[in-house]
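As you look at this complex, bear in mind that one protein chain is not there, while each of the others sits in place.
Letters A, B and C mark the chains in the order given here, with residues in each chain numbered from 1 onward.
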């Protein structure tokens, strides 16, 4: 059953849900799934509504136009879109392909509900993996001397692709601060530790040295502060004394795959709402 | 901040959430937390709303009276109550006290938000445990010859206590079908297996014999069909080959405690809605 | 560092570990990893030892010959092999490819340590997936009229491949009892439920109807009793009221992939020892 998705956040006040649901009801919309959360500390309201598209009386553009004055009054950040207008995604990879392979598999299996525009690698290792899926692969090497130019080219590709989301699927280059800001809330990374533990390089080695009994992975939005962006999802697995760093790496791959896949899926279905350093995630 | 809780389920139709939230807004109520779920297979609508009590213009009795016609029109099962009007609970125990001790501890720590009216045991083992908490302990032995009389006495105590919930905290007597029906949706049990596996007696021994690699516990409402009632919560823990039945029993205790405590907490805060054999649980 | 693996089970008696480790020490073997378990209820002893291959004074065949009299005296089931002599595996698939894709990926990534001889499907859906990995794909349709002939052909392929393990990666045909017996302890299946719950067909639908709060998957050896074979590994994931059967199917895929991959990995590294309906699993 086709759905129209409304995503909205705004300062909290009395009667918000009533006003929004009344608007939808007046336009004939049958609500299929409603999530609401009020962050009482921040005084902020968050909602996601899935509306049965066929019950709506207005075309999408008109619905948006009708909703705009209400949204303006609420000082809301919002979007209304057809679920069938799938988001466009660019995947980024370096030399470890497990997250890339997993995302491509889930995409083919229909778990993600998006269009993959292309894959960009700073190494060529996965060109054939990508091309045999019928997807373009762009090889853009990055080193100390060409970093600005390389990221300029990447941003051009992202723009040309009409990308709604950039996924760093174990892409091991630090994204420049200015790029992070231009694409705020639209670049998602998987960090191979349970943040905020082991920010930075070699987390599995450091987890082994520290002797932790659980290791994990963190899916988060990328910001200018390395590994400090808003967390979307985390996953852990038990580690024991007999696991060497190479074992942690192996076990961690399963955490990384799952945390990233869930984070991406939720972003693509408008289930993640950002507010400062925290995320509201209406899981499915 | 004091809250008024609305819990409602009814056949699904267009505009339900709008009508209900409009009713609350018209009465000045600020919504603190809204959960909604539509079971599209059953065509049924479920909601729970926590309203800031101080913002409501009407006394509770009047609010209920005003809401009644709308609820009747929706053919709804519903309740409106002050969160501060704590539910009354009767705990039932036999000879294993871990769930009883855990619930009493959580109750004292303020995790449960209820009044414990009394504890009933078919053995006397925990009389002192209960009485040192300042609670009445009723010893009602049950055997093949007195079962009807014993349960009649228990029902009398439950009724006199004004019980909203009866918790079978490893109470090892089968509740007669007629009692189950009179107290439908108000008797909660913890079964020491991951249902529907190992219905009936000695689940840990049978789990060991079957060689399962995870064991669990199930919190469910009691119905006339033994261990077949609607499931509220389940918890599992890993079992390995070196765990003998006695180890499974020990590990399982932690599952039982947690699954039961969560189920009870959710019932007491109107977070569990029943529909046939399934439950809608708006977790916290 | 190359290893030689000893796997052994026998009736328990005093001095077993001492006799076995003395044998290894006398032959110069340095023990890298030793697991031992005594099932006191069954009176049975299980061990797995990883020996640094380079420290052993004898060639493998001679070591086996020297060990044979001791093993005979212990009435032991045992094997000694080089870890580098990788087991040979045949994968079986029907129309759901997530487990197949996952195993192939892990095999390519070096997680499994085996040779994949070929893939057999009773449908052709995954021919290209398999062939682009450079592996042979055998299409052997099975229906009510040709079942015996089809399985005879499969057994011939298994035999020709020198298969040490047959993996039913969501292969949806029941294996005939006689085949199960000939290949006892060498056919591994993934069942899409948390056994012993939901034996048989459509477990996700039935899990939804029962309203369970956790769903799971079970990796087990195949025996003549459907879904009753010895369990090697299980995995679960939380299910909530808003998950429809299709969601359980999606969530369950991740359980299936992980439980099967771990079970296969452990079999391939001689970490699973069978005893009646139970398994001893020296996890890594």
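Details
Keep in mind that, in the parts below, a residue touches a chain if its C-beta (ideal position, glycine included) is under 8 Å from a C-beta of that chain, and two chains touch if they have at least 3 such contacts.
Here the structure is a predicted model, which is why all the values come from computation and not from measurement.
From the set A:15, A:28 or A:230, the residue in touch with the chain omitted from the display is A:230, counting the whole complex. Touching the missing chain, out of A:62, A:160 or A:244, is residue A:244.
Touch with the chain omitted from the figure is made, among A:13, A:147 or A:277, by A:277. Although one chain is not displayed, its contacts with chain C can still be listed: residues 14-19, 21-22, 24-25, 28-38, 40, 55. Although one chain is not displayed, its contacts with chain A can still be listed: residues 37, 39-41, 194-198, 209-214, 216, 230-234, 236, 240-242, 244, 277-281, 283.
Think of the hidden chain as still there; on chain B it touches residues 33, 98, 101, 105, 109, 111, 132, 242-243, 247, 250, 253-254, 258, 284.
Definition applied: only the chains that are shown with their structure count from here on.
Relative to the C-alpha centre of chain B, the farthest chain centre belongs to C.
Chain A and chain C carry the same sequence, and matching their CA atoms takes a turn of 180 degrees, rounded to a multiple of 5. For this pair, chain B with chain C, the centres built from the Cα atoms lie 41 Å apart. Centroids built from CA atoms put chain B at 37 Å from chain A. Contacts with at least two other chains are made by residues 242 of chain C.
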